[in-house]
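What follows is an incomplete set of chains from the complex, kept in their original frame.
Order as written gives the chain letters A, B, C and D; numbering starts at 1 within each chain.
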Amino acid sequence: MRPSGRAADSLRAVSFSTGFARHAEGSVLIRMGQTEVLCTASVEGRVPPFLRNQGLGWVTAEYGMLPRATHKRGEREAARGKQSGRTQEIQRLIGRSLRAVVDRKAMGEMTITLDCDVLNADGGTRCAAITGAYVALSLAFRHLVAKRVIAAVPLIGQVAAVSCGLVNGEALLDLDYAEDSAAEADGNFVLTADGGIVEIQATAEQKPFTETDCLTLMTLAKAGTRELFVAQNIAIEAAGSIV
Amino acid sequence: MRPSGRAADSLRAVSFSTGFARHAEGSVLIRMGQTEVLCTASVEGRVPPFLRNQGLGWVTAEYGMLPRATHKRGEREAARGKQSGRTQEIQRLIGRSLRAVVDRKAMGEMTITLDCDVLNADGGTRCAAITGAYVALSLAFRHLVAKRVIAAVPLIGQVAAVSCGLVNGEALLDLDYAEDSAAEADGNFVLTADGGIVEIQATAEQKPFTETDCLTLMTLAKAGTRELFVAQNIAIEAAGSIV
Amino acid sequence: MRPSGRAADSLRAVSFSTGFARHAEGSVLIRMGQTEVLCTASVEGRVPPFLRNQGLGWVTAEYGMLPRATHKRGEREAARGKQSGRTQEIQRLIGRSLRAVVDRKAMGEMTITLDCDVLNADGGTRCAAITGAYVALSLAFRHLVAKRVIAAVPLIGQVAAVSCGLVNGEALLDLDYAEDSAAEADGNFVLTADGGIVEIQATAEQKPFTETDCLTLMTLAKAGTRELFVAQNIAIEAAGSIV
Amino acid sequence: MRPSGRAADSLRAVSFSTGFARHAEGSVLIRMGQTEVLCTASVEGRVPPFLRNQGLGWVTAEYGMLPRATHKRGEREAARGKQSGRTQEIQRLIGRSLRAVVDRKAMGEMTITLDCDVLNADGGTRCAAITGAYVALSLAFRHLVAKRVIAAVPLIGQVAAVSCGLVNGEALLDLDYAEDSAAEADGNFVLTADGGIVEIQATAEQKPFTETDCLTLMTLAKAGTRELFVAQNIAIEAAGSIV
C-alpha cells in the first residue's frame, strides 16, 4: 500500500492552471499531487551568439525552487551566488526534452526560455516541469501564430515526463517525496506521444537494478505519460479557446 | 481618472491565500490587484553568530522576483550569480519593517526567515511583501504557540505598507505599474496599526517635491494601511481557525 | 548634552578640500567632524547601453569604505568578492540624489561617475557623500565648460544631505556615530537649495515614531542643509578661481 | 564502416598507467583510444558535515578538462570562476557510480575524493573517468589495507562505464568524438560486473528512439564493459604487485 493510497500504476491528481503568469506569452501552474511548478514561456526575438544567422530558433530552460518549497528551507541560490549542480542538471534536461519536439527551422530565429519554478515540492519536480513546460511552450507558439509572427505551431511531437521507481521491491508510478526517499532505484522517463523515448535517466539509489526492472519501470512510464498527454491537450485547448 | 478606474484614495483589491506553501510554518499568497507575492515564514532554532547567547531572536527577509513576473523577462539572479542592489535594498527593508513589531526577547533564540517571492508584478511589490510577510509571520508565531515552543505570540505591533505617489500632480494611493512609471514622486510608507511610522522612503522621480506633498501622501498611506490592517486580521483569524 | 558638546541644531564642522584627487575632473575631500569622504567625479564620453542614442547623459555613483575607516576593521569588499547590501543601497541613493539636480539633456551623451570613498567614518557617511559629490560634480562640469565640451553647467538645482534623529527623545541634527548608535529613529534628508525634497529615508531603529517627529527632523534638516549649501558654494567658487 | 575502422561492437584500445600521480593514494591514467583521463583517489580522515558521527564513509568526485584537451581551446573554469553545468552533471554521475559499489559502513568515517581530469578528449570522457576512477579507488583501498587503516577492501562490486549510440541507424559501441557528434541517440551505461545497472542516461540527440534501440545499446554496453572489467582487474593486480 502506497502512503497516498494510490495503486502502483496510478498517477497523482494532475491539473493545469494556464495563464498563471500574466505577462508571459505562455504559462501554466502544473500540479501533480502536492508538487506545484509554475512554468512560463518567454519569447525573445533573437538567438544566442552560437546560433546567429543559421535560421534556427532556440529553446532553453531555467529551473528554480523557492526556498521554502521543501520540508526544510533551502538556501536561496541567488543569495548563495550560484546554482547548484542539481539545478543545472535539471534545467539542461528540461531544455533538451523540449528541443526534441520543436522544429527549430520552422520556428525561425527567436529564443523561447522556459522558466520552471517550483512553488511546492513533493517529489517529481523535474518531470512536472517538463510536462508543464510543454504546455507553456505550446501556448506561446499559439500566441505567436495568433499574432502572425509564425505561420504554424512548429511542434513535431508532444512530450511529457514521469518518474518511476522500485520501492520495497515494487515498481511504482509517479513517486511522491516519501516514496522517492525510500526508493531502491528510480528513473525519469521523458517520452513522446507517438511512443518515442527522448531521455531515460535511471539510477540505482541503493543497489544496482536489472534490465528487467528497467523495462518494468518503462512500461509504467508509458502508461503514465499516456494520461499526461491527454491532460496536456485538454489544458491547451481550454486555454486556447479563452485567449 | 486612473487607468484602473480607481479613485485617488482607493486601494486595489487585496486578498490573502494562507497556507499556500504547504511546508512553511506560516505562508500566504498576497494579491494586491495583479501583484502577487508568495510570503513564507521559516523557523530555525538558532540565531546568526552575531546574536549568539544574547537571548534574542532574529527576523530576517529575502526577496526575489520570478524571471517572468514582469512584462519583459528579467535575468534570473541565481543564474547571474548575484542579487541586484534593488533586491538587497528591498529585502533589508522587509526585514527591518518586521523586526519593528517583534519582541525579540520574548521570541527567544530562534530565527524566522521571511521569503517574499513575486509571482506576478504590477507595482508595489515591496509593500505587498511587507503586508504579506506580517501575515506569514503571525501564522508562524501562532503555530509555535500551538506547538508550545513559545508561550505567546511575541508581536508588539501590526505592520503594513503601501506606496503613494504624485502622478500628473495628483496624489494617488497604491500605485500600479503604469502609475508608478509615470510618477513625479513616490513613497513607500511602512506604518503600524497604532499610528506609528516604521519607515518612510520618499523619492523624487522627476523633480523635487514639497513637505506638503509628503504630508498628503502620508495621509493617503494612513488611510490605505487602515484597510490593510483589517484585511490582515481577517486572514490571520480565518487561517487560525482552520489549522 | 550631546557627546560632542554641540547644540541640538548644530552641524559638525564642515570643510571641503577640493582637488584632492589629482587626476579626477572634479574632486573633494569632505570632512564633517571626523567623518571624511573622498568624492571624485570621473567623466567618460559615452553612456551605458540602455541610454544609447537618446541624447541624455548619465550620472551614477559608487560608494566604498576603507577597511579601517571604522572602529573595528571591516572586511574589504573587493576581497570578499561582493558589495554588501548596505553599500549598494547607499550608492544607489547617491546616484539618484545627484541625478535629481542635473539636466541630463543639456549634459549630452556622457557618463559621470561619482566615487565616494570613506577614509574615516564617524556617522553620516552617506549624507557627507551626497554633499561632497555635489561639489565634485559641479567642479567636473565647470572643467568641461572650461574645456568647451559643454556650453554651460547643466545643473538645475543644488543638493545636500544631512541626517537627523531622535536620541533619548530629543531631535538632533547631524548625528555622529555615538548618537547614531543610540538613536530611537533617524532619517536621511536629501534636500535642494530651493526647498525641495529629493529623498527622505526615515527609519524607526527602536520603536515607531510619529508624523510630528518626522516633521521636527525635517525642520532640523532644512536648517542644516541651508548651512551646507553655503559651504558648498564657497568651496566651489574658491576651487574655480584656482583652476 | 566506422572512422576508426572498428567493428560496431569493438571497444577502442584501453590501457591503464597506474601510479601516474605520485602523491595520490591511488591513481591511474586511463586511455581509451585517444581519450586520456587522469584519475586520482585522495583519502582524507573525515567526512562532510552532513555525515558526521554516523559511522559512514563518503566517496565523491570532481571532474575537469584541461583547456586544450579539445579541438578548440575551452575556457578554463577556474579563470571563468565557475564550473559549467556539464562539469557538475558529470562529476555528480561519477560520484554516484562509485558509491554504488562501496560499503560505506565498512569504509568507516573517511572521505575519498576522485579527481578525474581529462588530458586529451576524443569522446567518452565521462565513461573513461568512471572506469578509471574505479581503478584509482581500488588502489587507494588496497593502500589503506596495506597501511592497516582498514581491515579489508570495502568494495561490494565492480563498476565500469561505456557509451553506445545510434549513428546512421547503426548501434555502435564506445563512440569516439566524430561518432558522438553525428549520433542520432546515445547513452552512457554504468554497469557492474555481476550484471547490475547502476545508471543509464540515454538521450535522443536528433530524434526520439525506441525501446528496442535502447535494448540494443544496452546489449552492446554489457559486452563492452565485460572487457573493461577484465582490463581493470589486470591493471589493479599489476599495480598491487609493484606497490
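The criterion applied here is as follows: contacts are C-beta pairs under 8 Å (C-beta built on N, C-alpha and C of every residue); 3 or more make two chains touch, one makes a residue touch a chain.
Everything quoted here is computed from the prediction, not taken from an experiment.
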| item | value |
| --- | --- |
| Where 4 copies are displayed, count of copies in the complete assembly | 6 |
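By definition in this document, only the chains that are shown with their structure count from here on.
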| item | value |
| --- | --- |
| Touching subunit A and also subunit D, the following chains | none |
| Graph distance between subunit A and subunit C, where chains that touch are linked | 2 |
| For subunit A paired with subunit B, centre-to-centre distance based on mean C-alpha positions, whole Å | 32 |
| Separation of subunit B from subunit D, taking each centre as the mean of its C-alpha atoms, in whole Å | 51 |
| Residues of subunit C engaged with two or more neighbouring chains | 82 |
| Chain contact topology (line, ring, star, complete or other) | line |
| Complex contact set, residues of subunit D against subunit A | 82, 84-86, 88-89, 91-92, 96, 100, 157, 187, 191-192, 194-204, 207-211, 213-215, 218 |
| Residue numbers on subunit A that touch subunit B, as the complex places them | 20-24, 27, 34, 38, 40, 42, 44, 62, 64, 66-71, 73, 76-83, 87, 113, 115, 117, 119-122 |
